[in-house]
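The other protein chains are all here in position, but one chain of the complex has been omitted.
Think of it as A, B and C in the order they're written, each chain with its own count starting at 1.
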Amino acid sequence: MAEECAASTRFARERRTIAWAWIALLLLMLTSLGSAYAKLGPWNMVAGLVIAGIKAGIVAWLFMRLREAGVLIRLAAVAGLGAWCILLVLSGVDYATRTLTPTDVQRPQQLPPAHGAASQPR
Amino acid sequence: MSSATLAHPSVDEKQEPGTGKLGMWVFLASELLFFGGLFVAYLYGRTHFPGGWAEASRRTDVLLGTVNTAVLLTSSAAVALAVACEEDAQARRWTARLLSLTAALGIVFLLLKCLEWHDEWREHLVPGPDFALHAAGAQQFFALYFLMTGLHGVHMICGIAALGLLARGRSRGRAWAGARELEVAALYWHFVDAVWIFLYPLLYLVDRHG
Amino acid sequence: MTTDALPASYLEDGMSLRSWLTTTDHKRIAILYALSITAFFFVGGAAATIIRMELATPAGDLVSNDAYNKLFTAHGVIMVWLFLIPSIPSVLGNFLLPLMLGARDLAFPRLNLLSWYLYLAGGLITLEALLLGGVDTGWTFYTPYSTMFSNTYVVLTLVGVFVTGFSSILTGLNFIVTIHTLRAPAMGWFKLPLFAWAMYATSLILVLATPVLAITTLLVAAERLFQIGIFDPAYGGDPLLFQHLFWFYSHPAVYIMVLPAMGVVSEIIPCFARRPVFGYDTMAYAILAIASVGFLVWGHHMFVSGQSLAASMTFSLLSFLVAIPSAIKVFNWTATLYKGSIRFDAPMLYALGFVGLFTIGGLTGLFLASLSLDVHLTDTYFVVAHFHYIMVGGSVMAYFGGLHFWWPKATGRMYPEVWARIAAVLVFIGFNLTFFPQFILGVEGMPRRYHAYPPQFQVLNLFSSTGAGVLAIGYLMPLVYFAWSMGRGKAAGDNPFGAQGLEWQARSPPPTHNFDAPPVVPARVYDYQADEPLPEAAP
Partner (left out) sequence: MAADTDATLSSGFRLLHAAASAQASRTDALFLAMLLLCGTVAIVLLVLVVWFSLRYRRGRQVDRTPPREMKGIEVAWTVTPLLIFFGVFGWAARDYVTMADPPADALPVSVVARQWMWKLQHRNGRREINELHVPLGEPVVVTMTSQDVIHSFFIPAFRLKQDVLPGRYTRLWFTATQLGEFPLFCSEYCGSEHSQMTGRVVVLSPSDYGRWLASGPSEPGMAQYGFALFRQLGCSGCHDPRSTIHAPLLEGLYGRTVHLQDGRSLVADANYLRDSILVPAKDVVAGFAPVMPSFAGQVSEEDLQALIAYIQSTHARDATP
C-alpha cells in the first residue's frame, strides 16, 4: 500500500511540474513574440535567443528529465552543445575580425560552355 | 578477482536498462550538431545582411508560426505526461491516448506548416528566378527558411511515425512498446520541439516592428 | 579444429549467405566490413596508380585533364570515406571491442548491421557516381567550383558521402554506449586496453563532427540544385563559410583516421616488447586530449584562404597545442621498448614503421602550423606528403599491423610469417620512396592537383612514381597470403603471441557468444614481464 501511495503522490507531483512547465513555455513564447514588436535593434535577436534558450532549458531539464538524469546523460547533452559552441565561437573569431573589402562579382560574359555536354549532369 | 559476470545483452537491448536512453542522448548530440551547421549559416546571413533579412522575415506568417509553436509545446507536454503516466500503475491506461494526442498535434503542426508553405509559394517567396523580394540577402533568408523548416518537418514525420507506432503497440500491450521505448521516443520528440523553439524566434521574430 | 564438445566458432555458425547478410554478430559484421573496405581500397588504389603513372612525365599525356581531376577526386573520396574512416573502427573495432570488454556483443547489434548496410549503400552510390562520369571537385568540394562551375556528378557523390557519414555516426554511437555500459564488472576505466580508449575517443569525434559534414553536403547539394545563395558570392554568400563548416568536420576526421591506429600500435608494441606500455594513464589522457583539442584547430587549413589575421593566429597557436599529446604518445611508445624483450614479427614491424612514419608526419605538421611557412607550403606537395605520411604511413600501416596481430584470433590460423615480414618491409620502403620526394617537391613549390607540371619537377616525380609501384606490390602481398592462410595456414592457438587482453582468453576463432567461460580481468593492464621466457606456441 505504502509504495502505491508514494507512487501516486510522485505521479501527482510529476503531473503538476509538467502542467506548470507547459504554462511557463506558453508564456515565454508570448513574451518572445512581444519582444519582437519592441524596437530593440540588435537586442531583438539576443532577447529572442535568450527566451528560446530558457524554453529549451525547461524542455530539457523537466520534460527530458535531465534533472534526475545521471552525470553520463548530462555529459552527452553538454558535449553536443559544447562542440557546436566551438564551431560558432572559432568561426565567429574569423567573421568578427575579417576586414572585408567586398566588390561586386564581375560575372564573365558567359559561363564556360560544358564542351557540348548535352545533358547537364546534376 | 571475482569472476566477471558476463553481461548478456540478448538480441534486443532489453537486458541493459541504460543503453537505450544513453544511445538516444548520444544520437541527439549528433542531431544538435546537424542542425547546428544550419544555425551557423543562419547567423552568418543575419549578421551580414540585417536589412534584407528583416524585410524577408516580415513576410513570414507570424500568426501561423506562433500557433504552430503553441501546438508543438503542447505536444511536448503531452508526451512528457504520457511518460509519467506509463510509470504510474493507475494512470497507465492514459498512455496510449496521450501518445495518439501527441501524434495528432504533430500532424496538425505539419498541416499548418504546409498551409504556410503554400501561401509563401503563391506569394513567390520561394527562391528562384521570379523571387518577389529584391533586398540583399532576402533570397538567402527564404532559402534557409525552407531548408530549416523542411529538415525540421522531416524529423517531425519520423517522430509522428514513431509515436503512432508506439501508441498502437501500447494499446495492444505489445512487448516492444514498454516504458523504456516510450521514454526514448519522448526524448526524440522533445529534441525536435527544442529545435523548433529556436527556429521560431530566428525565422519569425527577426524584426516585427520595422 | 574446434573440439566438438565446445559450440562451433562464429565462422561455422551457419554458412548460408542469408545467415551472413542478416547477422547481428559483431564479429561477422566486422568480416563484412573487412571485405567491402578491401574492395574500395583497391578501387582507390587503382586511381592512385593511374595518377602516379600520369605524373611520371611533366606533360599531361596519359589521361586528359578532366579525367585526371576525376581520378584524384575519386582517389580522395574513396580513400577517406570508404576506406580510412571505417577501416580500423569498423573492422578491428567491431571485432575486438566486445571481446576486449568481456561482453557478448555491442550495445545495439541490429544498429551495427544497419551501419554496414548504410555504409554499403553510400559506397555503391559513390561508385555509381564514379561510373556515370565521376566528379571533379576534389574530395574537399570547395565552393563556388563545386556548386556552380563543375558540371559533373557532385550531388550524387554528396548523397553517397552523406549516407556513409550517417553509417559512421551510428557506429560511433554504438561504441560509446558499449564502452559505457557493457564493460566486464571488474574492468574499470583505467583497466581498459588503450585500443578501447582509442575507439572511445574516435567515437566521440565520429558522433560530434560527422553531422556537420552531413549538413554541409546538404547545403552544397541545395546550393547546386536551388541556388540558395549561401556559398555563392553573387547572392551574398561566402565561400569561406563552406570551408569553415567543411574543415570543422574534416580536421577531426583526420583524428578519426589516426587515433584508432594509435590504439592498435599501443596494443602491438607492449606485446612484442614484453613490456607494459610506458605511462598508461598519460597515454589514455593523451588520446582524449587529441580528440578534444582536435576540434579547435581546423582553421590551419585556411591560413591563405582569406581568413582574418586574428583567426589565423588563434588557429595556429591551437594547432601547436594539439601536437603535444601526439608527441607524448610517440615518446611513450619509444620508452616502452626500453628494457623489453623485443621480437620483430610482422605486426611489430608495422607498429615500428608506424612510429617512425607518424613521427615524420607529425613533425611536418608543425611546419604547416607555423603561419609564415604555411603561406609557402600549403596547397603544394608538401601538404600531400604530410597527410599521406599520417594516413598511409600511419593509419594504413597500423591497420595492416592490426590485421596481422589479430588474424589468428579471427580465423584460428597463422599468416605466413616470412612473407608477412617481407611485405611489411616492402611497404615501408615503397612508402618512403613514394612520399618523401614529395616533401622536396612541395618545398620547391609544385602545386597540388596539377595534371601537368614544369619539367624541373620531373626527377622527384619519377622517384615518387616508381615508389608507388613498390608500394602497390607491398599492398597486394597480404591479399595473397591472407587468402592462402585461410585455407592452409598453420593452426594458431588461442594466444599465439602471448598477448594480454580479454580477447586472447577466448578461443580462436571465438564462438558466436564470444566466451565459453567468463573472462578473468587481470589486476594490471599490459602486465608483461620482459624477463620471463615466451610461451613457445609461436613459430
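Quick note on the criterion: contacts are C-beta pairs under 8 Å (C-beta built on N, C-alpha and C of every residue); 3 or more make two chains touch, one makes a residue touch a chain.
Everything quoted here is computed from the prediction, not taken from an experiment.
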item: Omitted-chain contact residue, chosen from C:A8, C:A186 or C:L363; value: C:L363
item: Residue among C:Y117, C:F226, C:F331 or C:W484 that touches the chain left out of view; value: C:F331
item: Residue of C:G138, C:G493 or C:P522 in touch with the missing chain, whole complex considered; value: C:G138
item: Hidden partner chain, touching residue among C:Y10, C:F428 or C:Y453; value: C:Y453
item: Candidate in contact with the missing chain, chosen from C:G60, C:P185, C:G469 or C:G493; value: C:G60
item: Absent-chain interface as seen on chain C, which is shown; value: 60, 65-66, 69, 136-138, 140, 142, 144-145, 148-150, 233-234, 238-240, 273-276, 279, 282, 303-306, 309, 312-313, 316-317, 320-321, 323-324, 327-328, 330-332, 334-335, 337-344, 352, 355-356, 359-360, 363-364, 366-367, 369-376, 378-380, 440, 443-445, 447-454, 530-531, 534
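Here is the rule we use: only the chains that are shown with their structure count from here on.
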item: Pairwise touch network: line, ring, star, complete, or other; value: complete
item: Mean-CA-position distance for chain C and chain A (Å); value: 34
item: Whole-Å separation of chain centres (CA-atom averages), chain B against chain C; value: 35
item: Shared interface positions of chain B, touching two or more other chains; value: 18, 22, 26, 29-30, 32-33, 36-37, 40, 44
item: Set of chain C residues in contact with two or more other chains; value: 180, 208-209, 212, 241, 244-245
item: Of all residues in chain C, those that touch chain A in their complex; value: 132-133, 149, 151-156, 180, 204, 208-209, 212, 224-225, 233-234, 240-241, 244-245, 248, 295-296, 298-299, 302, 306-311, 314-315
item: Sites on chain B touched by chain C in the complex; value: 1-9, 11-13, 16, 18-19, 22-23, 26-27, 29-38, 40-41, 44-45, 48-49, 52, 127-128, 136-137, 139-140, 143-144, 147, 151
item: Chain B to chain A touching residues, read off their complex; value: 18, 21-22, 25-26, 28-30, 32-33, 36-37, 39-40, 43-44, 46-47, 62, 66, 69-70, 73-74, 76-77, 79-81, 84-85, 87-91, 186-187, 190-191, 193-194, 197-198, 200-202, 204-209
